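Shown here: the complex without one of its protein chains, the others still in place.
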Amino acid sequence: MLHIVNKSATDRGSLESCLAMATKGSAVLLIEDAVYAVTTGNAAATKIQAAAAGIKIYALGPDLAARGMAARVLDGVNVVDYGGFVDLVAEHSNCQSWL
Amino acid sequence: MSDMDEMEDGSGIVKKFMFLNRKAPHGTVYALEGLEVVLITAAFDQDVSMVFTDDGVFQLMKGIDTKGIEVKDFSKTYRALDGYDIEKLYVDQKSMDTRGLTEEDLIVDVTVLSVDEMANLMAEQDVVISF
Partner (left out) sequence: MQFGILVNEGPYSHQASDSAYLFARAAIEKGYKVPRVFFYHDGVYNASRLATPPQDDRNVSTRWSKLAADHGVDLVVCVAAAQRRGITDAVLGDNFRISGLGQLVEMGIQYDRLVTFGD
């Protein structure tokens, strides 16, 4: 399953809830304000890194750039553009948005 | 024009639809308008589950009284769902525990899942609609 999270982890609990419910082999894509969670020094980074074993973490590049965060992405996070977003939705048989 | 103009799509396809409810009622419109989608879906003979997690569990509280805030009380609609063959309502234990709720507090019968059970339920859905 592809999980899509769009809110900042330092603002809402949706990323935390998502990581608790994402089964091994799923992917989590961070878009909009959620991208802050995968930037260096962000408090959510430890949760992300713990979850990353077994789950692939992606972040939307244009949203990182729009927030001045393009150069601060944690290692191991896959940055994709909107085309990559589309690919992720196509590759996974189902998807779920955590709003 | 009414929502009931659209009935079964006639294709015979049955998919697992899950409606993901994570928000408390009344502070936002999502609980009410989310329910409206579920009621319409009943006409389409799909395999429907309603999942209430995080603050979504608050939607199912007994004893709701909206007179003071002067908004429509739609809480009884959750009890009408099984009349529409929407019988699979799930909450997760952790969301209940962290909010001081037990099954006795809820207006309708639900299946209480562990986080892992709910995760597996989500993973097997065809369509997830989030509000």
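For reference, chains read A and B in written order, and residue numbers begin at 1 within each chain.
Please note the rule applied: contacts are C-beta pairs under 8 Å (C-beta built on N, C-alpha and C of every residue); 3 or more make two chains touch, one makes a residue touch a chain.
Because the structure is predicted, anything quoted here is derived from the model rather than measured.
Only one of B:Ala43, B:Ile64, B:Leu101 or B:Val115 touches the chain withheld from this view, namely B:Ala43.
Subunit A residues in contact with the hidden partner, per the touch definition given at the top, are 4, 6-7, 31-33, 62, 81-83, 85-87, 89-90, 94-95, 97, 99. Although one chain is hidden here, its contacts on subunit B can still be listed: residues 1-7, 9, 11, 13, 15, 17, 28-30, 33, 36-37, 40-41, 43-44, 46, 126-131.
FYI, only the chains that are shown with their structure count from here on.
Averaged Cα coordinates give subunit A a centre that lies 26 Å from the centre of subunit B.
Across the complex, subunit B meets subunit A through its residues 18, 20, 22, 53-54, 94, 115, 118-120, 122-123, 125-128, 130-131. Across the complex, subunit B is touched by residues 1, 13-14, 17, 20-23, 26, 93-99 of subunit A.
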